[in-house]
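All protein chains but one are shown at their positions in the complex.
Letters are used for the chains, namely A and B, taken in the order the chains are written, and counting of residues starts over at 1 for each.
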Amino acid sequence: MTDQQAEQTFPITLSVNGVPRTAEVPARRLLSDCLRHDLRMTGTHVGCEHGVCGACTVLVDGAPMRSCLMFAVSAQGSEITTVEGLADGETLHPVQQAFKECHGLQCGFCTPGFLTTISAVLDDNPEPTREEAVEAVSGNLCRCTGYQNIVASVLRAAEITRERSAVAIDEAGR
Amino acid sequence: MTTKQFGAPVQRTEDVRLLKGNGRYLDDLGQDALAAAFVRSPHAHARIVDIDVTDALEVEGLVAIYTHEDLPGRVGEPLPLLIPHPAIVAGRTGYALAKDRVNHVGEPIVMVVASDRYVAEDVCGRITVTYEVLPPVVGVETARDAKHLVHEDVAGNVAGHLVQEVGDAPAAVDSAPHTLELDLKVERSACIPMEGRGVYARWDADDESLRIYTSTQTTTGVRAAVATKLDLPLNRVECIAPDVGGGFGVKIMHPWPEEVLVPWAARLLDREIKWTEDRREHFVSSAHERGQVQKVRVGFDDEGRVLGLDVKIWHDNGAYVPYGLIVPIITSTQLLGPYKPGAYKVEFWSLYTNTVIVTPYRGAGRPQGVYAMERTMDAIADYLGKDRVAVREANFIQPDEMPYDHHMIFQDGRPLIYDSGDFPGSMDKLKALVGWQDFEDYREQARAEGRRVGIGVACYVEGTGVGPYEGGHVVVESTGKVVVSTGLTSQGQGHETVFAQIVADELGVPLEDIKVTTGDTRKMGYSVGTFASRAAVMSGNAIGIAARNVRTKALRIAGEALEVDPGDLEIVDGIVRVKGSPTSSMPLGTVAVLSNPLRYAFDTASQAATQFVVGDPDKPPVAEDDEPGLEDRDFYSPAQSTYANGMHAVIVETDPETAEIKILRYCVVHDCGNIINPMIVEGQIHGGVAQGVGGALYERMEYDENGQLLNASFMDFLMPYVTEVPDRIEIDHLETPSPLNPLGIKGAGEAGVIPSAAVFASAIEDAEGFTITSMPISPSELYALRQRFAAGEIPALRGRSATASTATTPTPVTEATTR
Partner (left out) sequence: MKPAPFTYHAPTTLAEALDALDRVGEDGKVLAGGQSLIPMLNMRLASPAHLVDINGVAGLGTVDVDATGVRIGALARHAQVAGHDAAHSVVPLLRQALQLVAHPVIRNRGTTVGSLAHADPSGEMTAVLSLLGGSMDLARKGAARTVPAAEFFVGPLESCLEPGEMAVSAWFPVPPPRTGTTFREVARRHGDYAMCGVAAAVTLDADQRVLSARTSYISMTATPLVLDLTEAVAGKPFDAADWAAAGQLSADQLDPEPDIHATADYRRHLGVVLTRQALTDAATVAAAQPQGATR
């Protein structure tokens, strides 16, 4: 009857959006479930649980990864960024702002995975070509938008970032 | 005047919430609820011999296990047949948990409730079900042969059979100068929203009331169905659709077994319970659509005018028909598109198979109908050596023939009468947009480069805005904020925004002061649901009417207070003011205060409405024909559907070696009447086209002969990524307002997906020079067709005049006779 005993759990510590968080989880707890249910941060969505749709994508130490294809215990000590960590208070992240302006979302379910993925891509490549914008979102499924406005949002997000940094430089110069 | 919102590309009010991760989808709720999971049939057709749960009972965290014999009363009876129709020969529906037999892989047999989903799945894994496997019926042909039966007592596997006839079509075909026969096939696909289904129920034992959250397209439907099943008064059941991660039709079907079982068990256990469908469950336990086999006989004259059209359709409805015959009825009526055949006969058989049920998927039977008709138009053009567009134009209903009565009965039981549309005008726009006349030059240029290209065109008419009704409730609060509710639900269509736009114009308030709620029976108990591109037409008009009534009341009350004629007042930026004398004014919030005579003041503003301050002491504070409050609830219920329409063209390139199919251009001309928000309408078209691309080139349900779904995952069910959709979707609008409703709108939700199978078949056929009769088509299948074509097993197209094909062999397209 050993396998019917209560499952062993492990204490884990993650930094989620810059805030240290702890949880006590069984080894099999997926990172997506840990974020959503143990830490109750439900912005990260689960669309397929086999790594294809990309809705659950979060940044692990800065790199976008599928949180449904990682165990929470494997993420021990990592810096996690979820969709909830993108905006700066009331100010939307450039990618979020671009999605709003370009109608880059409809039902919004796949959106968090797009936003986290794109934010990381733009960090690496602030001025993507259209082709690179397509490549950036090529691993995320969306069933509503037909992707037209999502690609436009990637390019617009790069533009907003430039606009904001121009303003910041301008203000710093005064 | 405040800027007009109707018609403006307003950014969506729902977006900030969703973008910041603050949406609330079903699985985001009920964090402390118990989890449900299901043991589902691994067999397509079997008798359940035994269910042994012994090994599961010891699992830590198990709360309950239920099988059919545990289900009391109506919970254990078959699920409802939602849409009865006289043509249903033998209507069969499933049970919430299978009773004795299973009829498709994925059918629920055992319900498990446990501390969390992980444990619930552990328990499921320890339950042993013994089956006696029965021969499965898979696919239309097998069902039609009826060597084996899905339901023992249903002869021929026929669930429904319907004939509609206008004129004597067989005779018209026989006596026509030319006739053609086409055998066509469309494979199964499915909605596949990014969020699956899900139900979360809370029983309040003190109040004896139930609250259900469900990822649905109809909360009023679920509420009524569950109340009936659980024998609860309707007013003891609340049903709420939280944010819904896409629907596309699958969530209009209700009640799903889980929507009955989760609330039932929540009440029984007096515990909160939640079930979140996983992706594999969604593939085998929700619904599919599209699968049909069609036979078309058409007779036509030298100009290509259709004199008689005789169509037979065999529709695969899966294991049960809870949604009735809606899909094949739509196929059989909307097949007509923008055309007016001399005589029309359509006969369909809706057939049981041991596969997942078939209920509407965006387009709901129309893509198949359009496919049949447009394949026919292309075949006629090829046969006569005429331009494909010219043949279509010869068959168009003309603008001066509107309203056009087809003398048939549509899916809503009402006559099929087109209200509006300008088909020649739309086609002119499409030809200009895609450059139809210049394509032959492009083809030649491509050919010189060793490339193979083709162009396709397809037209459709879409009955939208079906009844019976929707309601709108508009309240102006004393703060001046406006609260709007309507009963139908939202799955990403931007209802919060477009309904606010309508109210903003009527009430003269800024958009940000308007809050719209949808799909919550606490706010609006009367509703039908979101499907058939009906939300804007139905709720839009209902809300528009209610808002107008609120405006009238506001002007009356303000007129009394300001001592002016209401006709001299206007509302601008939330202020009621005298036209031309803006100093004489009053905020709408103050009007709201005055609308509700008070005994007790609760703040400074409300003092203005107390009985020693306002009112004529000789009259009742609330007049006999009036109600307190600056609000109104009204309903919109049209006599018949509106009819939107559109035309698509696509240019494809087929790789001469690998047979890969690449989309070079995709053009859409679209007429959905007056447009509330062009940004949202274009977004709907984009999404529909992408689903259409999926349905035409990538997606299908791969059942093997045993009824096993071989591709029940996102690895193998090939929904398009960004890399599979056109780089750009070129759109031109034609706005012919519907005369049927005050706002003149016709609905846009499904448009993009409807002509896809047809338009791609047309383009690929044009590129390849031989007929395409089965969709979707993969590179592997195109390669196989090329091999057969090269071997002379399939004939070449005859060649065309205006858009000559690559083939030159003058062989008929299909069996053809010339008189």
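Basically, a residue touches a chain if its C-beta (ideal position, glycine included) is under 8 Å from a C-beta of that chain, and two chains touch if they have at least 3 such contacts.
Predicted, not measured: the structure shown is a model, and the values here were computed from it.
In the complete complex, the hidden chain is touched by one of B:A64, B:L433, B:A601 or B:L718, namely B:L718.
Along chain A, the points of touch with the absent chain fall at residues 3, 7-8, 10, 26-28, 30, 33, 49-51, 54, 57, 60, 63-66, 68-71, 73-74, 76, 117, 135-136, 138-140. Chain B meets the missing chain through residues 117-118, 121-122, 125, 278-280, 657-660, 698, 702, 710-711, 713, 715-716, 718, 720-721, 723-724, 778-780, 783-784, 787.
As a convention for this text, only the chains that are shown with their structure count from here on.
One simple way to say how far apart two chains are is to compare their mean CA positions; for chain A and chain B this gives 30 Å. Within the complex formed with chain B, the chain A residues making contact are 1, 4-7, 26, 28-29, 36-37, 40-50, 52-53, 55, 82-84, 86-87, 92, 96, 99-101, 103, 105-112, 115, 134, 137-151. Chain B contributes residues 11-12, 14-16, 18-25, 27-28, 31, 58-60, 116, 118, 192-195, 243-246, 248, 278-279, 491-494, 679-680, 682-683, 685-691, 713-715, 719-723, 725, 728-729, 752 to its touches with chain A in the complex.
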